[in-house]
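Here the complex is missing one protein chain, while the rest keep their positions.
Per-chain numbering from 1; labels A and B assigned in written order.
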């Protein structure tokens, strides 16, 4: 049973002909627009060497994508069978190393993704990028694997060539605050025109409760050549690192917080807690307050150096401790919790939210905060913007709910437009294509109900596609 | 670029012709029905003198409407540029006083409201009330200003004439519990037939933690000619005031609460806390309990005197302290917080919720409580009704979510129908028109899916438009 894989050109649009025709027109107007990708998780090294080649379809598509393999795990497929390496494999558990076998297993369970964005993205990649003609099933798995594998070995499928083919104009990676950014340096030195910029991810320095924190402070000392023994030196080192990131093109920072609580500490208090943290003697309550204060500092530094501040809120990391201990982080067991922004962000917004020099972009996994908290906050504070629907919510219904629950209160112009958060290079055009279609359809509904005019919709789809992300992430200069 | 401003007669209806035709029929059946407005924030003084004239378009439309100018503020327009007065302007900051300039600024940023109810309402006002022919843009701003300004100076645009033109049958204002209601008295004495009734807003007496509270107690003493030194005198004075409001036509009270916690105190306890509050020595916990008890008292008094009890829940007032200190309250920085009703209202509902003499109308800004708490509660307790989608949620999607999340559980008849909460007189017909369209469209969908019959829908749209608000706010007598 080989079913043809055909992407209907009208896919995802309303069937109502009046809506659909407008949607098609709007979509066509941005379909081929360049891609701006100011936040995501692509590895920069793939762009260093112009001859870099992806190893095989499995390592390109499945292995880096915990969002895919968690679904197979939920139905009882062991992660070992999907090639996920065991951290300390002392008992010599067999981990599947054959990429074809992993691909085959994945194909057999691909039906689990029916109606999910993962299926939509992957079908786009298969059809549009790799020219695959048949749907991925257990019967077609190997044939498709081989088609992709062959292509990956050709010049046209090297990362730099794909970057161009996908019309990417800018791609931001996510990089640890202590990173030397060697790959970014190398890309720059290579003379290639592609714009791969880093993002200052501060988690490793701010999560003082995590085991590796002290080590990270050593790394920070090392990389800044500063002897960090005090809070003020710590902040100074962060400022220095931000400046280094900025020198390599960074326009933004990022932090993941479980709860976005903010509170300002006095300098002596901050010094005291930092010193306690270094001694490993900080209490849970003090940890919370120290981290709350660090969000204040990051906002202050952003006003100073102009870097955009991103907050990714509410993901309870490594919920499944068995998986975490066996396989490490990012294995599909990060689960959202309830969020609260009105009270938690109050200190920060009161101190810095009225300052236009700050851009604070908030991402949430708790959709109940859209209409209740984020839209009213962003509809008032000059500094605040609402980030694109994130992670699980970067989906057809998720994007629609975002629009329907936020725009009537916050307006479109207090959001960032589409931001992809991709983990694999080939998923980037797939994600942007889906977002452009859903945006077009949302606008087409507004037009066909006479809420906005078609002219206005034509402007708004451009805003969503590139104007808003460029503004929110302050990319004008780097793109000009 | 002057774009025509045309309100499509089919606007906001589904494009599906089967739904749309039914929607049109239902809408037509109530389009010209009188307006019942049992809750809102129109100033009563505009009706005292039959020759009252609105000063200019800016003071009619923009200045009283923080819901509008907060959006410009969110994009960096200072409130000073919008004519919002600074409380203690010791440093002589320039506040724009030229209404034309403010109007021009507003017009330049009007694109921010694309797809929001503010745009829909304002377009209705411009086109239907003022006969404006072009869309509001920076190019047309002054021309439109002048059209409106000229009209405002004519007799037809005096408030009493607009009241008639809009077919308003009843308009309730919101008035401080200590108000002399002089304007309401004056309206009555003027012999004009318009029904402008007050609403007893109890916040100033109940918020014992606010700075002005003691002063409000003095005012209460003064206005009731009672010497209020004890809790029992306090309650007696409230009873007396409620009775005064009632004598001027009031059928309802209103309270804004951050958290709708209810708890009954013993008389001695209440006396003790009241005495502490007077001495300024009440703790935070005691404040919460005192206020929780006041909700119980208000319910008890409502059973006594028949006044409907409204609760507006969950708005964190003056979230932005910089703006609050500089410009005062109601400047667009009230932000919702998470709500909980099941446990919080338990004491009140257990004591008074089974009593049909009480009507308790609850408004929420937390839509996650619609299907989870409010619909099940209202679907059981005889006293409880769910108020119309409030504030940010009085929008196309907001009204739709309200219907879709509440009616299947609570039924239509445990809601209040449409209540406008308007801040400007000319927005009232705009808001009712939008609500009637959305109600018609909602019902048309039910009819076209064979969930209800067209006959039933015809009844339901009348219920939504006037029967339910009249019943919920006990307006039969005053309207007959």
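Criterion: a residue touches a chain if its C-beta (ideal position, glycine included) is under 8 Å from a C-beta of that chain, and two chains touch if they have at least 3 such contacts.
Owing to the predicted nature of the structure, the values given are computational and were not obtained by experimental measurement.
When the missing chain is restored to the complex, the residue among B:35, B:120 or B:407 that touches it is B:407. Within the set B:2, B:18, B:165 or B:325, the residue that contacts the chain not displayed is B:18.
Within the complete assembly, B:449 is the residue of B:229, B:449 or B:476 that touches the hidden chain. Contact between chain B and the unshown chain involves residues 16, 18-19, 340, 342-343, 346, 349-350, 353-354, 356, 368, 371-373, 375-382, 384, 404-405, 407-414, 446, 448-453, 455-456, 460. Residues of chain A in contact with the chain left out of this view: 3, 7-8, 10-16, 70-71, 73-76, 111-117, 120, 316, 319-323, 332-338, 365-368, 392-393, 395-398.
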